[in-house]
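Notes follow the structure.
Omission of a single protein chain aside, the complex is shown with its protein chains in their original locations.
Right after this comes chain A.
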C-alpha cells in the first residue's frame, strides 16, 4: 500500500526556507528546486556569443520500471551536501571540456510522469566538447549527487532506487524492508 507519510518525507529537503537552494559563480549555476524545470530559461543561462554549441539534457520521469507501472516519482536531497557535490562536478566538467558555461538543475519532491526531473545545459565553442561535457556531467551527477528517488508504483509499495546497480532499492512497506 502507498504510505502517504513516506511521500511526505520524500518531499522534504531539510533546508530552512531562508536558505536558497542554489550555488552560482561565474559561468556556473547549480540548483535544487521544488518547482517545474524551465528548459528555455536554463538554456538562456548558458548561452553566449562565444559558444557555438549548446547541449541541453532533459531527464524525464518514465511511466514504468521493469514492467511495473509507476504512478509518480519523488526525490529528496541532502541539499547543502548535494549542492556542494553538484558545484564540484560543474567546476570539474567545465575545466575538462573548456566550456564557456554549465548549469545543472534537479527537481525535488513529487514529479508527475512525463515531467523533467533534471536539466543539464552546457555551452562550448564547438559541439564535440559540448556533447561530451553534457554526458559526463549527467553520469557524475547520477553517480555522486546526494539525491534519492522514490518510485511509487500503481497498486504497490514505493521503492527507493539506487543508481549504482540499476536494481530496485529497498521496498518501504512495513515489515518488508530489504525485500527485492
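Definition applied: contacts are C-beta pairs under 8 Å (C-beta built on N, C-alpha and C of every residue); 3 or more make two chains touch, one makes a residue touch a chain; residues count from 1.
Here is the rule we use: contacts and distances are computed from a predicted model.
With the options "Bardet-Biedl syndrome 7 protein homolog", "Molybdopterin synthase sulfur carrier subunit", "SKP1-like protein" or "Photosynthetic NDH subunit of subcomplex B 1, chloroplastic" in hand, the undepicted chain maps to the protein name "Molybdopterin synthase sulfur carrier subunit" (source: UniProt). For the chain left out of this panel, the touching residue among A:21, A:93, A:123 or A:138 is A:138.
Within the full complex, the residue among A:29, A:45, A:97 or A:149 touching the omitted chain is A:149.
Mapped onto chain A, the interface with the missing chain covers residues 5-6, 9, 12, 14, 59, 75-78, 80-82, 84, 106, 117-118, 138, 141-150, 160-165, 169-170, 172, 177-178.
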